[in-house]
Structure formats: structure tokens, C-alpha cells
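Removed from the display is one protein chain of the complex; every other protein chain stays in position.
Labels A, B and C are assigned to the chains in the order they are written; within every chain, residues are numbered from 1.
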């Protein structure tokens, strides 16, 4: 299970470019930065009001006034900046983030995202999720391909309440990397051990093959 | 003429209360602060991005990065603050100013103000005037009662293009102090040497007398 | 009536007297950081009820700084909660589902911007955030520049409770690092703003370039008590 999470994180990392400004959701996304290639450095924003997030603070580094959105005490790199929530979501809404990476309950072929509410479960608050996916240039969903009951999470149409309409640009799972294209979802790469057919079998909507080139292999 | 300006400024000053936060337009309004009673201290905002404006800077006080909206190098009192234009007009629009004091071409009994544009004359820009009068709690107009041709500037209805609708709360001239009330303009005080009738004669709309109390006398 | 004064230091009693039934109150902070824990205690100690509370999140962890605020909710003194992030409060669902509490869920950035709109005199703003979701229900849709937007309205309050690292007696305040969060925008968005500071310094001691909240947005200043973090 932990291996799967790291496998997904490594493949998300491969999508980032040097100089990108990104926001990381909780869970798998926070694992991403440890898999960045040596020549790729990114700047991390946290929506509670900091840009230039470094690793978690330990020992004497701990400053209780410096947290990330998950309430973890963090370090900040030289050249970092602090700001209030209005500016923070200005950065987010104003397309100043190259990517936001976050988990999902469901994604569909129209790029719709459901990741905030399962009716009948604990009353949820959207937090910053609706803002992040509406504003970032790329919305990268990092999640397992199917539910723990083996049901598809990638569908023709989300059945859960939506977080946003038509925003998802890329999906990275334990089985495949999918990009949203004009016609729907395009199969960019598959995991070692998977085939195009095996990925299609666990996906709830048609998957298109790339118009040019061929389906690649995900990083081990 | 200079006497008239100072007379008006002194009477504007008498309307301010201790602790007021104000913005001063160019001309007569800038003379106001020298006539504040000893027990009245106000905080002055300048819309280019400073609150706590002190007197004009001289000699070694001059810091070329510190100007007011008239581009004059000023001093700033301890406890002053600098901010950008979005915050500045947030302060203005958001009713954080107790009063804005400014000149006018015409005012009418509905509180309409015309102070930015005489058709046929130099192409004007509104600057911050439209924002200031829309946002401040009190809009105090400081001007001469009639034009240099002796025509009324206080009218039933402005004939010049408007700066804003229904915003003027008080008018201070060389002849009278008028307040906007439900029915129209109310004569609060008259200048020494004027009578109610003489003020009415140079005013282009009806002037009501106070419902309670009587018409006062302006400060010499 | 102006908000300029060189001595805004207030007593606990003076603060408690400001709380009245039926008020809408903004609560600063993001998780424990920048949360005015002393003011939460005073709010809890007051008798005010039928309140509307507005905050990013509100933990009911008994060891946490938000606990007194969450108790005001538990005690049934809150009519409506406007909030972005509920997962730090395990009790909200039962209060909500038993209809003892109205909850308005607001995306975090929209919450911040609605508060700023109130602070800065805007009649509302257009955003795509939340468009097409459950949270768009009942909201006016405006078509502009070829696109559909939700019209979000200003969120004004009677009181704001905010926190700073340092403040002077005029109410100028510095909010260090990530403590700014909702404090800087809530301060100007209420009719009356009470600021709690860890340290209170003489006027003129805070460098103007570091001030996050100017005194004109603040009515009362109090010294933080030792409170839970």
C-alpha cells in the first residue's frame, strides 16, 4: 500500500518542470517532492499563507508561527514569503500556480472532479480544494485507480457531488497516467505489469490512445 | 481671497471630532488642520498610500519616497502606515474614513456633487474623487458659495457632469454651513455679516431652517 | 466616533461587555496559528447567544486553542456557523444533523474574499470557484466576458476577534509569518474589532513596513493571557 503511494508520487514528480510553483494536497501529493529529478526544483505554496515551503522543521528549526496547511511546523527556504488568506487565494485563483496536486474520490472524462463530499458521511468543509482546482494551470489528481472495493473511480460521469467542473488536466494512479484531451481521457502511460486492456477494464469510461506516438511506461 | 479660504477652512475644522480619520483634497481642505481645536487630533490618510500624514517635510526630514497625493514630500507621525493603491481605496471605499473634505464646482439639494469635469475644458481624470465621495462616512464640501461670476454653485440640480449621486453630507462656504437633511439642505450656520435672506439670495435651491434650535454663527 | 486613539488598551470586562446576543462574529486564525485564544475564552465566558460565527475552522479538541469557541457552539449558543474547513470539529455533524446548528460551507478563498469585500466596500465579486457544485445553490449567476460566474456577496460582521504577535496602543499590529491568515482581512470587516496581542509595545516601535493591521481597523487591544496552543 505504501509502495503504491510512493509509486504514484514518483510518477507525479515526473510531470513537474523546473521552476514550477505548486500546491500539494494532503496524502500522496506530499510525497511528490522526494522524487523530483536533480535538475527540477519547484517552489511550494501552502494556502494558509506561505510560499517557499521547505522540509518539516525539527529541533531548533521549529517556529510555532510557521506552519503549512496541514498544521505541520515547516521550514521556509531563503526567498520565501508570508501573506494573508486573501492574497493566498489570489495567488491560487489567479493562475499563479503551475500545478495543484491532490487526491480524488472520483474523476470523469469531462475533467469533473469529486473529492470533498460523500453524502451520508461526516459533514465536510471544502477547505481550499474548490479554489485550488478552479485556479491552478494544471490540476493533477494523484489517487489509486479503483476504490478499495475494486470499483472504478474514473468514470463517464461522477456520481458524487462535484468539487469543480472540467478542471482536471492529468490523473496519475497505480495503473496509469491519463491526460484530459478534447475527446476525453487519453492514456499516456501504463504501470509495469498493466496492459492497455487491463487498464481499460478497471476504468469506467473510454480511454483514447495518443494520436501521435504510443502509450509509455510509468516510472518504476 | 486668502482670507476667505482660511475662513472656510477654520469652519470645516470645527466639524471634525477628536479621533477622526480623514482625507483632504487639494486647496482649501489642506488648510483645515491648522485650525483644529487643541483637544481635537485627527489622523490623515493620503490616497497614494499613507496614513498618519504629518506636516510637509523640510530639510533633513525630506525622504523622496514619502509623498502625499499632491506629490508633496511629507512627514509621517509615529504609528503611521504605508500601503498600496488597492488597500488605500479599500480603506476609502470601505467607510474607514470619517470624513473626506474636498472642493466642488456644484452641489445640489439631493447631495449630488459635480467636481471633476467642465465640458469643453481640459480633459479631466477623476483621480480618486469618485472613490472618496462614495466611501467616506461624511463628505464635506469646502468651497466658495458662488462662482467668480456670482452664480450659485448650490443648486436644485447640478448642471455639470456628476461625480457622485447623493453623497454630500455638509457644505461649508464663505457664507454658510449647510447640512443635507431629509427635505433638502438645512442652514446650520451663517457667516458674520450674512443674513438668512442674503444666503438664500445666493443659493440656487430652497434652504430649510433647523427643526430644532436656530441658525448658528460661523467661526470668525 | 473616529477610530484614531493613542490608547486602545482594554480590560477583560470591557471586552466581555461587547458581546451581545444575535451578533455576527469573525474569528481569526488558521488551525492554532494566529487564533485569538484569549478572546475565545472571553467569548465563552460571556452570556452571548444566538450568534453567527465566521471562521476558517474550529477544532473541538479539548487540548486546543479553539476549544472555548467550539464550546460556544456545543452549548447551543450559535445559530449559524459560516466555515470553510469542518474536519477539525468532530461534533459539528451531530449538531448539524440534529438541526441544532445551521452551517454555511464556504470555499476557503471565497470566504477570505467575501470578508475582504466587506472590509473594502465592494458589493460583491464574480468567481468560478464553486460553480456547478452544491455550494452554488441559491447564488446569482452573472454572465461576463463570455463566461458564467457566481456572484459572491460581502460578509460583514458586528465584531471581529483577531490576533497579532505584537501591537501598539494605537492598534497597529504585526502578525508574524503564517499568523496573518484571516486576521488581516477580518480586522477591517467588522463594525468593532478587538485585537489580542502576545506583546504590546509603545506607539512608534513597530516599523511601518512590517505592520499588517493598521490601528484604524482596531477598536480595542488586549494582552494575550497564557492560553492553550
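Just so it is clear, a contact is a pair of C-beta atoms (placed from the backbone, for glycine too) under 8 Å apart; a residue touches a chain by one contact, two chains touch by 3 or more.
In this text, all values refer to a predicted model and were calculated from it rather than measured experimentally.
Participant: Among the chains present in the display, which ones are touched by the chain that isn't there?
Facilitator: Counting the whole assembly, the omitted chain is in touch with A, B, C.
Participant: Considering the complete complex, identify which of B:44, B:164 or B:207 is in touch with the unshown chain.
Facilitator: Of these options, the touching residue for the absent chain is B:164.
Participant: Among B:92, B:107, B:155 or B:199, which residue is in contact with the omitted chain in the full complex?
Facilitator: B:92
Participant: Which one, C:127, C:193 or C:224, makes contact with the chain that was left out?
Facilitator: C:127
Participant: Which positions on chain B touch the chain that was left off?
Facilitator: 46-50, 63-67, 69, 71, 76, 82-86, 88-90, 92-93, 117, 122-131, 134-135, 161-165
Participant: Which positions on chain A touch the chain that was left off?
Facilitator: Residues in contact with the chain left out: 17-21, 41-43, 45, 51, 76, 78-83, 87, 89-96, 98, 134-135.
Participant: Extract the touching residues of chain C with respect to the undisplayed chain.
Facilitator: Output for chain C: 113, 117, 121-128, 140, 142, 144-145, 147, 149, 151, 153-154, 174, 176-177, 208-210.
Heads up, the rule we're going with is that only the chains that are shown with their structure count from here on.
Participant: Approximately how many whole Å separate the CA-defined centres of chain B and chain C?
Facilitator: Taking the average C-alpha coordinate of chain B and of chain C, the gap between them is 34 Å.
Participant: Distance from the CA centroid of chain A to that of chain B, rounded to the nearest Å?
Facilitator: The answer is 55 Å.
Participant: Where the CA atoms of chain A average out and where those of chain C average out, how many Å apart are those spots?
Facilitator: 30
Participant: Mark out which residues of chain C touch at least two other chains, giving numbers and ranges.
Facilitator: 116
Participant: For chain A, write out the residues touching at least two other chains, lowest number first.
Facilitator: Not one residue of chain A touches more than one other chain, so the list is empty.
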